[in-house]
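Omission of a single protein chain aside, the complex is shown with its protein chains in their original locations.
Letters are used for the chains, namely A and B, taken in the order the chains are written, and counting of residues starts over at 1 for each.
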Amino acid sequence: MTASLPRVHGAEIELQTGGGVEIHDLTARVEDVVRASGVVEGIVVVSVSGSTGAVTTIEHEPGLEHDLAAALERLVPRDARYHHDERWGDGNGHSHVRAALVGPSVTLPVREATPVRGTWQQIVFVELDNRPRHRRLPVQVVGVGR
Amino acid sequence: MTASLPRVHGAEIELQTGGGVEIHDLTARVEDVVRASGVVEGIVVVSVSGSTGAVTTIEHEPGLEHDLAAALERLVPRDARYHHDERWGDGNGHSHVRAALVGPSVTLPVREATPVRGTWQQIVFVELDNRPRHRRLPVQVVGVGR
Partner (left out) sequence: MTASLPRVHGAEIELQTGGGVEIHDLTARVEDVVRASGVVEGIVVVSVSGSTGAVTTIEHEPGLEHDLAAALERLVPRDARYHHDERWGDGNGHSHVRAALVGPSVTLPVREATPVRGTWQQIVFVELDNRPRHRRLPVQVVGVGR
């Protein structure tokens, strides 16, 4: 499948978060960016600029939001001792460690101008900082269009 | 290194899995997709459509399959309490949480029409659901060809 025009399209998704472990479903907005990009076949990268949030996929329902938060609290507890907190005093050492483990971006195929994902698989931003944040998430679409 | 033709190629890798933590080596099949794509220099994205499996790289040998399963069981135990299970009753809350942590895709460079990886580093699908699944894994190759 070879098309003629190489295309790269960039956009930002803006979010207001409340801090803590909070999952935001980005799927519809990523689909909008892809549709507007002119890319028919290619890939889409959804990323976070910042080191206390993460991007992944999950079935977005309240039960799993609670379960992922509980798992992260057990794996990287908020109240453990972090050298980061002793140096910088912002109390979010756990946020940085969690974000490095989950990861800063997700890349998915784009086909027929749509990100390829499962029916129950949403593209999500996970707020891991300990305070509300205004987030700007860069989305990049690369591929070929008509 | 600039070549003349932009290329995007998509394919699916199909798998039957047995459930539990099961590692499937995709390397040879991803290499076949890249070779067939016409892309000489670029990238390849291997992803999962679905929220109870993950894609990563590992040395694929039976000892590590056991070790990764044991680590995931310790980190996100199957028999812990998950709100997802109380709502949906399919008993795979642990699968969703594990999948969100490991991640839904891997992106690697393609050079000389081959994915770039280490000798002992295989591209793998990790089945995390609690039952056998038929999986279709989208593979996307983006780059330039001759």
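Points worth noting:
By our rule, a contact is a pair of C-beta atoms (placed from the backbone, for glycine too) under 8 Å apart; a residue touches a chain by one contact, two chains touch by 3 or more.
Since we're looking at a predicted model, the values are computed, not measured.
Within the full complex, the residue among B:33, B:106 or B:137 touching the omitted chain is B:106.
Of the listed positions B:12, B:25 or B:41, the one in contact with the omitted chain in the full complex is B:41. Although one chain is not drawn, its touching partners on chain A can still be listed: residues 5-10, 38, 43, 45, 47-51, 75-76, 82-88, 93, 96-97, 99-101, 103-105, 107, 138-140, 142, 145. Residues 1-3, 5-6, 41-43, 56-59, 61-64, 66-68, 71, 75, 101-103, 106-111, 116-118, 120-122, 142-144 of chain B touch the missing chain (whole complex, contact as defined above).
Definition applied: only the chains that are shown with their structure count from here on.
Remark: chain A and chain B have CA centroids separated by 18 Å (rounded to whole angstrom).
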